[in-house]
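Have a look at this one.
Only one protein chain is missing; all other protein chains are in place.
What follows is chain A.
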Amino acid sequence: MTHLVHTPTELPPDRPMAPEDTGPAISPLRPGDDPGKIAVASQWTLIWRKFLSNRVAVFAGIVVLAFYLIAMLAEFLAPTSPSLARPQFTYAPPQSIGFFVPDPDGGRSWQPHVKGYTMSVDPASLRRTFTIDDTAIIPIGFFVEGPAYRMWGLLDANMRLMGPLDASQPMNLLGTDALGRDLLSRLIYGTRISMSIGLIGVLSSLVIGVVLGALSGYFGGWTDLVIQRIIEVISAMPTIPLWLGLAAAVPVAWSPVTVYFMVTLIVSLLAWTGLAREVRGRFLALRHEDFVTAAILDGSSRARVIFRHILPSLTSHILAVVTLAIPTMIVAETALSFLGVGLKAPVVSWGVLLQDAQNIRAVSTAPWLLIWPSGAVVLAVLAFNFLGDGMRDAADPYET
């Protein structure tokens, strides 16, 4: 349909013109797709669409959600209580799940089960070792009765997602520790502490970081100077010795829960600086944008300009930064607990679990004590990082 105009001599006056276009030519990739729909989409809709197109980030998001779901439903998901010690099964290896058992008449019948243990004692060192006994069948099932618990401290229950049909039989899918406690149950309970310490820690550093960053970036001058120097001093502190010092100052008589909050607070008091710098940078960039000038000319007060006009344009960026900050918190908690100055038993966290894997003998007899808790940390941190990267990319939906 090319329309080329020729010289007037060639063009008879009644020659029909090409029909006039009414807009740019667009063909949808999928039938029924309307490019005009984007016109009424809010910023958040655009961000969400861009996020969904990043498969890795979506998958990481699902993993993170799964972790929090596990944390919420820890009591129900764990096969047994994390503090239930069975000294007769110390360092018992992981069992695997089987589904069919041989019948007496030579056939096979459906029966989910784990294999039992046989114990042998080394006559020289008197150390007990467990091996899987293929003949000992321990039938297991879903929604079985296990050790009693209070769900979220409210409801008395004893329903477990899965467990041995006979509660006195051992079922240790990930093995046991030095006191014969089930590692799977401890890992699930540890998820609750480790994942929530990230959230709570980030929330408190978020408040400090956003407020100080916003003040610093919007007002500039002396305010900026003072806040930036504070940030520099704090980021110059060597973190591990400082944590050690602060944690040592926590009174021994405090309950584990109080200690838990103190540790969170300590970690977050040092972690807000990055966020504050990020927010300050964005404020510096946005402070002289036309729409901010327009808001000032409209008569808005400073607080209104900051909170109504500038901060909403930052929320997606802040969310992304926060998501990237959570893994730092998780790693910090793990490191502190591993060093023995963070959380302490009977509280169960991934760091506390790793404490059991500190000596080489434990690792050589029971490698699962190292593999599973550190695997959980690595998976959670990676998932948060991919999620945060995806969110940061999606935060600016107008860029292609």
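Just so it is clear, a residue touches a chain if its C-beta (ideal position, glycine included) is under 8 Å from a C-beta of that chain, and two chains touch if they have at least 3 such contacts; residues count from 1.
Criterion: contacts and distances are computed from a predicted model.
Student: Among "Flagellin N-terminal domain-containing protein", "Aspartyl/glutamyl-tRNA(Asn/Gln) amidotransferase subunit C", "Peptide/nickel transport system ATP-binding protein" or "Imidazole glycerol phosphate synthase subunit HisH", go ahead and choose the protein name stored in UniProt for the chain not displayed.
Tutor: Not shown, but named in UniProt as "Peptide/nickel transport system ATP-binding protein".
Student: Decide which residue listed in A:S83, A:Q111 or A:S300 touches the omitted chain of the complex.
Tutor: Spelled out, the listed residue whose C-beta touches the missing chain is A:S300.
Student: Of the residues A:P102, A:G141 or A:P312, which one touches the chain left out of the display?
Tutor: Reading the full complex, the residue touching the unseen chain is A:P312.
Student: Against the chain that's been left off, what residues of chain A make contact? List them.
Tutor: Chain A touches the chain not shown through residues 1-9, 11, 17-18, 20-21, 23-30, 33, 35, 38-43, 46, 49, 53, 289-291, 293-301, 304, 309, 312-313, 398, 400.
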